[in-house]
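These notes concern the structure reproduced below.
Omission of a single protein chain aside, the complex is shown with its protein chains in their original locations.
For chain A:
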Amino acid sequence: MAATLTPGTLKGVKPATATRPVEKRWERLAPYGYVAPFYVLFLVFGLFPLLFTFYVALFDWNPIGDKTFVGLANFQQLAADPRFWNALKNTFSIWIISTAPQLLIALVLAQVLNSALLRFATFFRMAMLLPYITSVAATAIVFAQLFNRDFGLLNWVIGGLGFEHVDFMSTPVGSHLLVSTMVVWRWFGYNTLLYLAALQAVPRDLYEAAAMDGAGPVKQFFHITLPSLRPVIVFTVIMSTIGGLQIFTEPLLLSNGTLTCGTARQCQTLSLFLYEQGFGSFKFGYGSAIGVALFAIIVVVALVNFLLSSRLGKKG
């Protein structure tokens, strides 16, 4: 332990790195200048679009024509729109069946990668990032081909085993599974590395002490690992919530680029529905109302997730 300096010990001694008294005005303002770019960018690209979306949602707004103030009519229409509830259901379904396995896989893999017994650990850690750095479009092409109804590898196997070919994109369950598989594939490595970094920061002596006290691996996991990982788990859960609820590219590309994602909108997510209305049907106001609803949903779900995941590993 380093000696703690108390104010008393400083008496009469001039600190070696004394700061000059701030005199000039610009010197006091300079720090604000240094951090300003972030806030300016946030205002222009973050806050302004957000507020503008709220504003547009109050109008019947043709982007290249007239706009009429309609108040909350867009939201009333949204509440009564079966397409909205369908998209909401799809979004949640895809989000849940992609996020849960993805974080569990990441948690297990991080343990494996952190093991002292693992050889070529650096290679495996690097490999984790490969799916993440591959472009979504490229991944989508590969997945679409793997799962293709007529010529896909998977259906070739299924057909070889004597079963009927499965058209994954034609049913809600199939398409949600397919989209989720792709999301899991893309993000598990990213989360694994986050968990791994957090695991490596856990002091070894905690485990040694626990082992001395007779705690087995399972007890160690629940009483040391999980509580140590809690901040990063909260972070990944929030990020996956935001990403998962905004999912757009994967369903779009897997369904051959149709904004409805299937003949019965079976995999149309909220983002796709927003895009369809705003840019396909030129209903900016209605599209913005969907955006506002999506924003509210994400805030609520993220909050709930934060509360749940921050209790993780705490003694309840």
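Note that in this section a residue touches a chain if its C-beta (ideal position, glycine included) is under 8 Å from a C-beta of that chain, and two chains touch if they have at least 3 such contacts; residues count from 1.
To be clear about the criterion, contacts and distances are computed from a predicted model.
As stated in its UniProt record, the chain not included in the shown complex is "Extracellular solute-binding protein", which appears among "FMN reductase", "Dihydroorotase", "Extracellular solute-binding protein" or "Cysteine desulfurase family protein". Only one residue in the set A:252, A:270 or A:292 touches the chain that does not appear here, and it is A:252. Among A:185, A:221 or A:282, only A:282 touches the chain left out of the display. Panel shows chain A; residues 62-66, 81-83, 136-137, 140-141, 144-145, 148-151, 167, 170-171, 248-249, 252-253, 256-258, 260, 262-264, 266, 279-282, 284 of it touch the chain omitted from the view.
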